[in-house]
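For this view, one protein chain was removed and the others were kept in their places.
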Amino acid sequence: SDDSETSGDNDSNSDNDSESNVEQVLKIANDQEPAGLDPHTTPAHSSVRVYSKVYEGLVTFDENMEVVGQLAEDWEQPDDSTYIFNLVEGVTFHNGEEMTAEDVLYSFERILDEATASHIASYFSDVTNIEVMGDYQIKFELEEPNATFLTNLTNSSAAIVSQQVVEENGDLQQVAVGTGPFVFEEWVPDNSVTLSKYEDYYVEDVPKLDRVEYYTMKEESSRLSAIRTGEIDMTTLTAKSSELLDGEEEINIMDYQSLEYSYVGFNTDKEPFNDERVRQALSMATDRESIVDIVWDGDALVSGPIAPAMGDWSIDVEQEAIYQRNIDEAKQLLADAGYPDGFSTVITTASTYADMVDTAQLLQQQWKEIGVEAEIEQIEWGDYIDTWSNTSADILIGRNGSGTDPDRAMNYFFNTEGSANVWNFSNENYDEMVAKGKRTIDQAERKQVYVEAQEELLQLSPNLFLVSPKNYVAVRDGVEGFTPYAHNGEDIDNVYKK
Amino acid sequence: MSTDHVLLKVNNLKKHFPQKSGIFKKTKNYVRAVDGISFEIKEEETFSLVGESGCGKSTTGRSILRLHEPTSGEILYDGQDILEFSKGDFRKLRKDLQMIFQDPYSSLNPRMTVKKLLMEPLLTHHVCTKEEAESRILDIAQKVGLSKEQINRHPHEFSGGQRQRIGIARALILNPKVVILDEAVSALDVSIQAQILNLLIDLQKDLKLTYLFISHDLNVVRHVSDRVGVMYLGQMMEMAPTDELYSNPLHPYTESLLSAIPSSDPFKKKERIILQGDVPDPANPPSGCPFRLRCPHAHERCVVENPKYQEVKDDHWVACHLYDNNE
Amino acid sequence: MTTLLDINDLSIDVEIDKQTFNVVNNLNLSIKKKQKYGIVGESGSGKSLTSLSILSLLPDVLRVSNGNIVLDKTTDLTKLSKKEMLNIRGNEISMIFQEPMTALDPLFTIEHQISEVLRFHGRYTKKQMQEMIIDILDKVGFAQPKKLLKSYPHQLSGGMRQRVMIAMALICKPKLLIADEPTTALDVTIQAQILDLMNGLTEDYDTSILLITHDLGVIAETCERVAVMYAGTLVEETTVKELFRNPTHPYSVGLLDSVRSLGDKSQKLYSIPGNVPTPTELNESGCRFASRCPHVMDICLAHDPPLFPIDEDHTSKCWLYKDGGEKE
Amino acid sequence: MRKFLKRLIHDKVGLIGSVGVLLVVIIGLLAPIIAPFSPEQMFTEHTMEGPSGQFIFGTDEFGRDIFSRIIYGTQVSLQVGLIAVGIGATCGLIFGLIAGYFQGKADQIIMRIMDVFFAFPDILLALTIVAVLGPSLTNTMVAIGIVFTPVFTRIVRGTVISVKENEYITNAVAIGVSPINIILKHITPNIMAPFIVQITLGLSGAILTEAALSFLGLGVQPPDPSWGVMLNSSRAYMEFAPWTILFPAGAIVFTIFCFNLFGDSLRDLLDPKLK
Partner (left out) sequence: MFTYIMRRILMLFPVLFGVSVFIFVVMRVVPGDVAQTILGTDATPAALEQLRNRFGLNLPLHEQYFNWIGGVLTGDFGESMRTGKEVLPDILNRFKLTFELTMLSAFISWIIAIPLGIVAAMKRNSKTDFGVRIISLLGVSVPNFALATVLILVLALAFSYSTPVGYVGFFENPVRNLEIMIIPAIVLGTSMAGAVMRMTRSSILEILRQDFIRTIRAKGAKERIVIFQHALKNAMIPILTIIGLQIGTLLGGTVIIEQIFSLPGLGQLVLTAITQRDFMVVQGAVLFIAFVFVMINLLVDILYSYLDPRISYK
C-alpha cells in the first residue's frame, strides 16, 4: 500500500533523495467541510483555509505578525486617513487575465455592496472613497484615522477577485479564481478539495507542491488512523489525540498557541447577571487551571480578552485578583448582590464542540460551591448561532477568535455599539477607551490604551475569559518546510515533500 | 312441536359482497353470496339450511343477525322489519336473537373465564343486577352441564364439547327467542356431537326456542329439523318438511346430495349419483339455473332461464325446470 | 392374498416439556396386497400418527419407541436409513392428507409438483414426464389436463386439489396409498367423487389403501377391513361387515350406536359419555377406555387387556372377551 | 401465568434474557444504593484512571467514577426507553385500534399519516424533531416516541384486523356488546402478545437510537450519565483509556442483548402457532 512505499523511501535513501523522485502531492485532512469558496461572504475557517491559498489580498502578515505587502508592492500615507497602494506588476489571475487596480476597486466595491451581504463589510465601513490612480496604483480614503485598517486588509476575506469571474458565475461559492500560489481544481462535497500549483505565480519557486488535496474527515478517529497509515500527510488534531501520536516515529506533532480563547458570556440585561458583582463572583468561583488541565490536557493558557498569542497586546491575566479562585470572596460578592444562597441558572453551549460541553460541565461543578446551580443545555450549531445573535441565553459558553488586531477583541465584542456585542453590555467609560484605541496610530500609546481597557473589562466581566488553547498539527515525515503560526496555522507555500 | 305463529320471515334476502380490488378500492364485481332467498320459521320450530360449502348458508344466518348488512330484502322478526332498526336499537333486540357458532375454539375469547363470558351478555343488556346474574349463570351452567367449579376456568381448559356447551350457555342466558346455530356441531366428534345435539333438543323444548339450524351434515339435519331448505350458490333449490324432503327429493341437486351421504351400512350398497365438477364461483355464477353445470338433467332452457321457485306440493317448494308444468 | 405391510407392536411416544407420554401403544395390524384397509377412531386417537410413522414423517417431538413396520415381509421401515426411506416415499408408499387446501406448495405449478415425484424416483425426459402427468390428470378426472399443468394451487377448488394429490400419489404406481382423512374437509358430493375415484384407480394400479377417517360411513362404503382405534390403542380389528354386524368392543358399539341413532328422531341420540383422554391424562395401567365404559369391571382398571380373538377374523381388546366369543 | 413462567424458565435463552432484564431494572431502581459515588462528582486528582479498587471501572476525563455513572446511566437509559416506547406504544395503540377496528375512512387517514412518518428515515426524523424541540432528555424521549409511533400503529392495526377475524368478536357483536366494549374487553387483551413483544424490542431500539442521537450530539445532555453520551464522549479516549468506552459500550450491548433475548423468547412463547 501507499504508506509502506513512502516510509520505505524515507528510511533507505534519506538525504540524497532528490525532490523530483517524490510526488509533490500533499494530502491534508480537515475536520470540517468548506462551507463555500466565496472569500467575501464565507467566514468559516474550513473555507478560509482553502480560499486563502487561491486568493490574495493587498497586504499580509509576516512571521512576526508585521503587515507586509502582498499584491501591494508597498504603500504610502499622505495623511493619517489616506492610503495609496502600489501594486505588483505582472500578476495574473489563474484565468490568465492580468490583475490591476480596477480589480482591487471592484473587489472592495463588491465587499461594500449590501447585495453581496459580505461579513467583512463592517471592517471597511469607514472607507469613504476608493480611487484608481493608474493601472497599478489605488487610493483608499478613510473617514478618520484608523489603526486597524491595514490589519483588516490582511484578512483572507479581503481578497482581490476578478470581476469577469464573478460575472460569469453569478457568485464565487463554487469557483475560485485568484492570484494565489494554488489553482482551484475540484471540490467533491463532503469529501475533498483539490488545488494545483499555479505555474505562473509571480513569486519565484513558490509553491513547491504540485498539488494539495484537502479531505474532509469529521471523525477524529478516522483522521488519526489515516495519518498513522500514511493515507494523509497532515491533519489538525486535538491535544488528546496528539498525545497518542507522540510515540509514532514517522509523525511529527507541531503545536502553536491559537488566537482563540474560550469564554462564558452573560446576558448583562438580565437578572442576576446585570449585577457585575454576580459576574465577578462567578469569575472567582471559576478554576481556570482545572479547565486547562481537564479540557485541554494542560496545553492551554489562561487568557484575557486578548489571547496570549497576540504577544504584547495581551496583559498577564494570571496575576489579576479576579482570576484567583476565592470561594469566600465570591460568596461575599454574591451576598452583597443579594444572592446569599446562590441561584439557579442554565448554561447554554453548542453540542458540536466537545470542549465547550466539557467546559460547561466543569463550570457547573465549580459554581456549585458558591451555591449556583446550573443546568446545561446543549444546542446544535444552527440553533447556537441563533441563540448567540439573539442573546436568548442567560449564560453562553463559546470560543472567540481574538483576531489579529486588539480592536476586534475589545471594540467589536464589547463596545456598546460593537456589532458582536450580543451581551447587551454597555459602559461609557469603556466605550471611550476602545474608541481611542482605534484612533491612536502610535503603537506604544495604543498599547497602553488597551492595557487599561483590558483591566477595565476584566473588572466589568461581561464575559469571563477562560483559556486559550493550543492547536496541533500532525505531519508525517517527509513533509518539509512547514511552520505553523498563530495567525497562519496552515501556510503551505513553501512546503515540499522529500 | 311448533306453533303456527311465524316468528321469523325472510323475504327475497340478498347479500352481495363487493369484491374490491386495486388501491382505489373500486368495486369490480360482487360475490353473490345470497341471491334472493325467502323462507319463514315458525315459533318453536327447527328450520335447517343445508348445502355445499360456500353456498351462502352462513351468510344467510349472519345477515339475519345483521352481522353483515344485507344488500336487499326483508327480515321480519315477529312482524317488524329488523333492517329498519337503527344499529343502536337493534343492539337491544339482539337479546332475542342469538347465535351459536361453529368453532368452539375460536368463538370464545380465550382471555375471559366462563363466568365472565356468561356475565357479559347480562351486563350488556342490563337484564339483572350482579347478584341475580350470579344465580342465573349457575342456573344456565347447570342446564348445559357445566359444574360450579368449572365456571371460573378459561376456555382453553375445556375440551371441544365442553366449550361448545359454554357457547350454548352464552347464547341462551339472555332467554332468546330465536337461536341461529351455524354448524354448531360440525367440529365435534360423533359421540360428542350426539351429546350436544341431545342438549340442544332438550333446551329447545325447555326454553321454547326457535332454531335456524345451519349444517352440511345431512344426517344431523335430518335428526333435528322440522323443515329443511336446500341451498345452492346463494339460492334456495328446494324446501320441504324433513321427512318429505328425505323420502321424496324433487330437485336433482337434493337427490344427488342425499345419495352422496355415506351410508353407515355396508350391506346396503345404494346407487349413488356422482356429480361431476365443482361448485361454481358465486362471483361468476353460470347463466340460467345455478346448478345446470353439474346437473345430469340439464337442458337448453336451464341455460337461459333461472327456474322459478314455486310450491309444487303442499309446503314443498322447488326451483327446477323439471317441475315447471306441475302448476 | 399376501401381506403387504405389517405393523408389529408399534408404540409412539411424545416428549412434552421433557416428559415422555405414550400416544400410540403396541399397535398391530397387517394390510394385504390390493386390500382396502380402514382405521377409524375419534379425534386424537392416534390414527394420523400411526400413518405418519409408516413413512417416518413424524414431527420431531414424536418418535417410534417400540415395534417395527415391515413392508413386503422383508423391509423393516423403522430401520431404514434416511436415504433408503426417500426411495420408499412417494414411490412404494405414497400418502395424501386431509387438508387439500394447504397440502400443496402455493408457489409452484401443478406440473412442477407432480413432476417432482417422477424426478425423485426415476429418470425421465421432460417430455416423458409431461405425458405421464397429463395421462394421470386425465385419469383423476380432469377434462382439460393440459390447461391444468401451468396452474397454481390457489386457482383450484378443494376437490380439484385433492384430485391433484391423488394423481401425485399414484403416478409412481405405489404398492400402498395411505389416505389420512382425504375427504373430511370436502363436501358430501365432492367426497363421493373422490372416494369413487380412489376406489376405481387403486384397482387399476393394484394399489392397497390404508384409509384413515373418523367417519364410519366412509369406511362402510370403501373398505374391506377395519381397525378401530381409541386413545392410541387398537381396540378392535375385523372385516367391515363383521364390525357393523357384530361390534364387540364397548367403544365400537358406542360409536356405531351414536351414528345409527342419528336416523331415529324419536329417540335420544346415543353418545359415549366423557371425552377421549389426552396423552397427559392417561392412567398407566388398565384399559384406556375404562373411564367411559358402560361395562367397566375391576380388572379393567387394574390391567390393560390384550387383543382377544373373537373368531379367526376378529379380535377385540376387552376383558369381556377374555374367553373369546360371545359377550357375557 | 404460572405455566407461562414455567415455560419461560424452560427456554434457556429466554431465561438468560429475563434474568438480564430483571437485573438491569433492579440496577436502575437501586442506583443510588449501588453506586458508590454521585455520577457527577469529579475527583480532579483522579482523571482518566484505569480500573482500581476505588473506581472499579476507572474514571473519565473529569475524574468521575465510571461505575457510578453506568449505574445511574441505567436509570437514564431505561427512562428514555420506557418513556419513548410509552409514547410510541400509546399513540400506536390508539391509532392502531381505531384504524384496525373501524377500517374505512379513519383507517385511510391514519395510515396515510403513518406512511408519511414511515417514509421519513428514522434518524432524520428524530434529528429534525430534536432540532425543533431542542436537545434534552425529555425531547429525546418525545422524538424517539414519535419515531416509533408508526411501527406500533402498524403492528396494532395488523393484529386488530386479524383478531377481528376471530369468531369471538362476531360472537360479542351478536350478543350486542357495544363497539367500545368490544375494543376494550375483547380486542385489546388479545392483541397484547405481539404488542408486548414489540415493546421489548422497542425498548432496545430506543436505547440504541438515543445512543445514535448522542453520537450526533443531540441526545441526553451532560452531565446526565446516559450510556450514549458516555460512549460518545469517550470515543476519543478509546486508545489510551479503553475503559472509558468499554464499560458503557458493554452496558448498552448487554442491556439490548437481554431485551432482545427476552423479547424474542416472549414472541416464541406468546405465539400460539409456535407452541
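We just call them A, B, C and D in the order they show up, numbering each chain from 1.
Everything below uses one rule, namely that contacts are C-beta pairs under 8 Å (C-beta built on N, C-alpha and C of every residue); 3 or more make two chains touch, one makes a residue touch a chain.
All of these numbers come straight from a predicted model, not from anything done at the bench.
Summary of contacts with the chain left out: across C:S94, C:S157 or C:S291, the touching residue is C:S94. The chain not displayed touches chain C at residues 55, 57, 60, 82, 86-91, 94-95, 97, 99, 102-108, 116-117, 120-121, 152, 154, 165, 168.
As for the chain not pictured, it touches chain A at residues 1, 3, 27, 29, 33, 35-36, 41-44, 114-122, 170-171, 173-174, 188-192, 213, 215-219, 221-222, 224-226, 228-229, 231-232, 352, 380-383, 385-389, 419-420.
On the side of chain D, the interface with the absent chain consists of residues 12-13, 112-113, 115-116, 118-124, 127-129, 131-132, 134, 204, 208, 211-212, 215-216, 228, 231, 235, 238-239, 245, 249, 252-253, 256-257, 260-261, 264, 273-274, using the contact rule stated above.
Following the convention adopted for this analysis, only the chains that are shown with their structure count from here on.
Among the remaining chains, A is positioned farthest from chain B, on the basis of C-alpha centroids. Core chain by CA centroid proximity to the global CA centroid: D. Within chain C, not a single residue touches two or more of the remaining chains.
Here chain D touches chain B in the complex through residues 166-168, 170-178, 181, 185-186, 189-190, going by the rule given at the top.
Chain contact summary for the complex, chain B toward chain C: residues 52-53, 159-162, 189-195, 197-198, 201, 216, 218-220, 222-223, 256-257, 259-267, 269, 272, 274-276, 278-279. Against chain D, the residues of chain A that register as touching in their complex are 220-221, 238, 240-241, 243-244, 290, 293-294, 351-352, 354, 357-358, 360-362, 364-365, 376-380, 382-383.
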